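Heads up, one of the protein chains got dropped from this complex, but the rest are sitting where they should.
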Amino acid sequence: MELDINSPVLREFGSEQSLLSKPDGSATFMQGDTSVMVGVYGPAEVKVNKEIYDRATLEVLIQPKSGMPSVRERTREQCVRETCEAALLSTLHPRSSLTLVLQVVHDDGSLLACCLNAACMVLMDAGLPMSRLFCGVTCAIDAEGQIITDPTAQQEKESRALLTFAIDSKEHNVMMSSTKGSFSMKEMQQCIAVSQKASERIFQFYRDSVKRRYSKIL
Amino acid sequence: MAAGFKTAEPQEYHRSFLKEKCRPDGRELGEFRPTTLNVGSINTANGSALVKIGNTTVICGIKAELAVPTADAPDKGYIVPNVDLPPLCSSRFRPGPPGEQAQVASQFIADIIDDTNIIKKEDLCIEKSKLCWVLYCDIMCLDYDGNLLDACIITLLAALKNAQLPKVTINKETDLPEVDTQHKRHLQINKHPVASSFAVFDDEVIIVDPTTEEESLATALITAVTDEDDQLCAFHKPGGSSLLAEKLQDCVSRAVTRNREINKLIDKVTESKKSSK
């Protein structure tokens, strides 16, 4: 299939918010068969040694589908945490803690992107103040140099390179980048352009789901 | 007076320098700290290298051990990298199990090794499904003053270039490996990846090779890894302020020239080590 930069193919995606009763905010995000559930706790009291005097301390924990979190989860946690930190107005909650717990329900490719989307959904659900929204898009470059957006696990395996970006809603710039495999500068620029295009659809989805939710209440 | 200003208002202190297009240590925005390299100083390791980027000091020792290849890759050896940030190198690290930063760095190095095929893993196989080499690449930071990843990759590459493996044959009769320490060979290095790190200040000013202080004040950190064919091996930006695609392009261009500089340095040091023997 020929790639059309203007309408990148994404698998069907969906989300549900406020489905857990204990956390202060919760959400699931599904992209094709990849699914992540997330809960957020806070702003709450923070441990003394983790206290930051002028902003909230954000912790992100990623639980894999089975087994204990490994070193690979640490890298993902760092990416999600630093992206959230940049979007959150954490200075409004100094000396308090925010904890995001992500549970991988099923991994069928583009997991980091799905984690980012779920994280953004949950921050909205908890009503935490943010300067911008963000979303994650994964692009795979296959052996022929074709760019596949939102790849499945099988497509990831067959790809030569895998690039995940977080795009912000304000200027549609790159907030986060995490890559695997080797690629040229031109390919990276193409992937960024495709991701920016794809992000519009995800942001539209965010907007629609919030609208749907609050139209009932208001 | 300046010292007091620096302690009380570090952000403002740095800003006042950046406004003049320079940095507190006298560097320009796009200037790396002096980088020095020393190879083969650890006799107990098969290969070793020590890199200094400014104050940041990182040492890598490579130990080769014999093992049985895994069942799903019977014709391959393996490489196990590990990055350690001992409490020795900075007051921010505590004794005990590795923290997040060390784990993320280890994973980053492991990904680079796998993605670029620095060494063909088939080269480490001695006899199919019977015997292979395991290269333990232990990277230890001795002085942490920012830009850890750049230093780690330089020291890893130089140590791999320095490493020598003895000749091993399997005795047909006893079926036991025999190590011939008289005949040693260097490893075949396939790719030469070099990392360049950047820090973003106040969401817009990009500086290269940040010190610890600059890292802690920065709003985003970027690491770009390129190989000698100008291909990107990794573009890591864990989060932080959002940037235009053009700015990212600038980072990659700087990384490409840095790759040339560093590979020249590694070659020079490796050559002078060989000739001095």
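Going by the order they are written in, the chains are A and B; count residues from 1 in each one.
In this text, contacts are C-beta pairs under 8 Å (C-beta built on N, C-alpha and C of every residue); 3 or more make two chains touch, one makes a residue touch a chain.
By our rule, contacts and distances are computed from a predicted model.
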**Q.** Omitted chain, identified by the protein name its UniProt record gives, among "FERREDOXIN/ADRENODOXIN", "Cell division control protein 45 homolog", "Ubiquinone biosynthesis O-methyltransferase, mitochondrial" or "Exosome complex component MTR3"
**A.** "Exosome complex component MTR3"
Q: Determine which of the presented chains are touched by the chain that is not presented, and list them.
A: B
(Q) Of the residues B:E9, B:E65 or B:D229, I need the one that contacts the missing chain. (A) B:E65
Q: Spell out, residue by residue, where the missing chain touches chain B.
A: 41-45, 48, 55, 57, 59, 61-63, 65, 82, 84, 86-91, 94-95, 97-98, 136, 138, 140, 142-145, 212
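Here is the rule we go by: only the chains that are shown with their structure count from here on.
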Q. What whole-Å value do you get for the distance between chain A and chain B if each is reduced to the mean of its CA atoms?
A. 28
**Q.** chain B-facing residues of chain A, complex
**A.** 71-72, 74-75, 77-86, 132, 163, 166-168, 170-171, 173-185, 188-189, 192-193
Q) Any idea which chain B residues touch chain A in the complex? A) 100, 103-104, 106-108, 111, 115-116, 219-220, 222, 227, 230-245, 248-249, 252
